[in-house]
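Only one protein chain is missing from this complex, and each of the others stays in its spot.
Order as written gives the chain letters A and B; numbering starts at 1 within each chain.
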Amino acid sequence: MIPVDYYIILSAILFTIGVLGVLVRRNALIIFMSIELMLNAANLAIVAFGSVFESFSGQIFVFFVIAVAAAEVAVGLALIVEIFRSKRSIDVDQVSSLKG
Amino acid sequence: MEFILQPLTLVIFFPLVGVLALLFIPSENKNAMRWTALAVSVATFVISLWVLGRFDASNTDLQMVARYNWITVAGWNIQYFLGIDGLSILLVLLTTLLTPISILSTWTAVEERVKEYMIFFLLLEIGMNGVFLVQDLFLFYIFWEFTLVPMYFIIGIWGGPRRIYAALKFFLYTMAGSILMLLAILWLGIHGKTFSLPDLIAQGGIPANIQMWLFIAFAAAFAIKVPMWPLHSWLPDAHVEAPTAGSVILAGVLLKLGTYGFVRFNIPLFPEATLQAAPWIALLGTIGIIYGAAVSYAQPDIKKLVAYSSVSHLGFVMLGLFALNPEGIAGAILQMINHGISTGALFLLVGMVYEQTHTREFRVYGGLWKIMPVFGAIYLIVSLSSMGLPGLNGFVGEFTILLGAWGAGQNGIFYWGGVWFAGISAIGVIMAAIYILYMFQKMFMGPQGEVVEETKKHGRAIRDLNWREIVTVVPLLILIFWIGLYPAPFFNLIAPAVNHLVGTLPLP
Partner (left out) sequence: MHLSESVNTGFLFLAPWLVFFPVIGLLINTLFGHKFSERMIGAVASLASGAAFVVSVLLYVTVSGAHGEAMRWQLAEWMHIGTLSLDWTFRVDSLSTTMMLVVSGVGTLIHIYAIGYMHEDVRFKNDVGRFRRFFVFLNLFIAAMMVLITGDSYLMLFVGWEGVGLCSFLLVGFWYELDLLARPSWSNSFAAVKAFVANRVGDFGFLIATFIMFWAFGSLQFDKVFQQVPTVAPGVIIAITLFFLLGVTGKSAQVPLYVWLPDAMAGPTPVSALIHAATMVTAGVYLVARSAPLYSSVPEAQNIVALVGAVTALFAATIAAGQFDIKKVLAYSTISQLGFMVAAVGMGAYVAGIFHLVTHAFFKALLFLSAGSVILGMERGHHHAAHANHDNHGKGKKGKRKEERHDARAERSHSDSEGADEAHGEVFDPGDMRNMGGLRKTMPVTFWVYMAGMVALSGIPPFSGFWSKDEILLDASMHNQAAYWLLTIAAFFTAFYMGRQIWMVFFGEARHEAAARAEESPKVITVPLIILAALAVLGGALNLPFEGFHNLGHWLEATLGEVESLPLNLQVAGISTLLALLAILISWLMYARKPFAKDQTDPLASLGLFFKGMNNKWWMDELYHLLFINPYIKISYFIAEVIDWRFWHDWFHEKVIMGTYNWISFTGLNEYADQKGIDAFANGLGTWTQSLAGTLRKVQNGFVRSYALSILLGVVLILGYLIFK
């Protein structure tokens, strides 16, 4: 059996990639994908711990996260489409109306 | 469902159905709105007749009681508590009758914002019926204040040129009195651990000096509403500016809230204070009778005349209530109804002629009887009822009131006042004849007034009443004759409750 540390490390790597993607990239779609990456990194960690503690709650929780993520994708994509429609670009730096 | 199907709950809240329905009617469809409001108010009247049918006059307890706990926090016990007895049933019927009539009377007079107008009337009906039926002081206060809101808007939106001023004055004046009442209600509720009126009356035991203060606090709210002299100053303004139906409801029902408050709250809650205050209230009532009648005579405006005549008529009611004998109180309650009918009808009629001539100045009227024979005859009957001609309703009330007041004077209820109150008030009967006949003469007799030509210049000829207008007043005319000739059914409704009330007083 693969030790749990590996899962954790993989999850941490994925998460870090995700964070960096969000912070560095300007393309909204990429940022979006990075967010998904972070979510799934978290999922991986949860499932891993679930199997270690021999509890179903980890898996159940992950199902919820997936469902929520699906919803979030729908909303997020819709937002991106709207942003594109109004700005003709999906560069997030151009969306700065809230600047104080 | 059990909660909703309580007869009294239905009477109060049925107009809400109309309010909801009106919200969904497109605002171009004015006739649909009128018919809806009329239908709902007529249905409310039918429900109140059902209540009348279930009412047992010989029982002096509250009937058809609906009682649920509402707010029970920190030892406060506020209830949703409805009940009806002989003191209130006629007033409820009067309210449910006058509402459809006033809606019918504005069929053509109101063309703008019909929806809001109708909604306010139905809300007003809810408020008024609530005041008459609620037996919990806290809830009573809520309904009491609630009646102000629709009336404020009715005057303020559909009123005459100085409507904002009048509406504001009406609102503030009444509000000022109510605040004192609120304090008294809170004192009673905290001190007696309940807000239920029957329980508070049964508990009794309020020290005499505190009773006096509480009496004054309640009286402040009610006296302004009545209005008793010298707190009447808001009334002429409100009446003159209010639209016809507003005046009808104002004179017909809203003023009765005040007199009803006295008989429902002041007298049973504070019996000792009532006995002490009786001569003073009777004095104010007597002054009001004479003063109102004298001032009426000098008014150049028809509506103002009728407004001041209300001061005079309600002086009679107050005098009768504080005679504290069955004749006086029953007469006063009947006179409340009579005043609602006659003065309501007078305002209706004034509105009908105003709609055609657009003036309320006597100066320009004259000889209308010739052009409007039916209107003249109806106006005459209503005027005569208002001045207390025997055989019509006003007389029955006035006579029993004065008879009761005279007896109270002889039996020492009025202390130093004696029979003088009744004697001087009876002069008001002469003065009523003077101002009423003066009004009738100036409007309907004599040579034709300028108003006929003036109206013609605007391309309208003055016409007699149409069918809708006749239908509007006929129910009131029937009641005028009915109460005048055969008041027995009405007295039978009132009498047991009044006898019971008088029985609880520590009379000397």
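The rule is short, and it goes like this: a residue touches a chain if its C-beta (ideal position, glycine included) is under 8 Å from a C-beta of that chain, and two chains touch if they have at least 3 such contacts.
Everything numeric in this text was worked out from a predicted model, so none of it was measured.
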Fill in the blank from the handout: Listed by label, the shown chains touching the absent chain are A, B
Completion exercise
Which of B:108, B:448, B:466 or B:504 touches the missing chain? It is B:448
Handout entry: Touch criterion as defined above, residue of B:160, B:423 or B:475 at the omitted chain
Key = B:423
Fill in the blank from the handout: Answer key for B:367, B:418 or B:475 versus the chain not shown reads B:367
Handout entry: Sole residue of A:19, A:33 or A:46 that reaches the chain not shown, by the stated touch rule
Key = A:19
Practice task
Sort through B:40, B:82, B:314 or B:330 and give me the one touching the missing partner chain.
Solution key: B:330
Fill in the blank from the handout: Against the hidden chain, subunit B presents residues 169, 230, 233, 236-237, 291, 294-295, 297-299, 308, 325-327, 330-331, 367, 369-370, 373, 384, 389-391, 395-396, 399-400, 402-404, 406-407, 410, 419, 422-423, 426-427, 429-430, 433-434, 437-438, 441, 444-448, 485-488, 491-492, 494-495, 498-499
Practice task
Pick out the residues on subunit A that sit against the missing chain.
Solution key: 19, 22-24, 26, 31, 92-93, 95-100
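The rule is simple: only the chains that are shown with their structure count from here on.
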Practice task
Could you put a whole-Å number on the gap between the CA centroids of subunit A and subunit B?
Solution key: 71
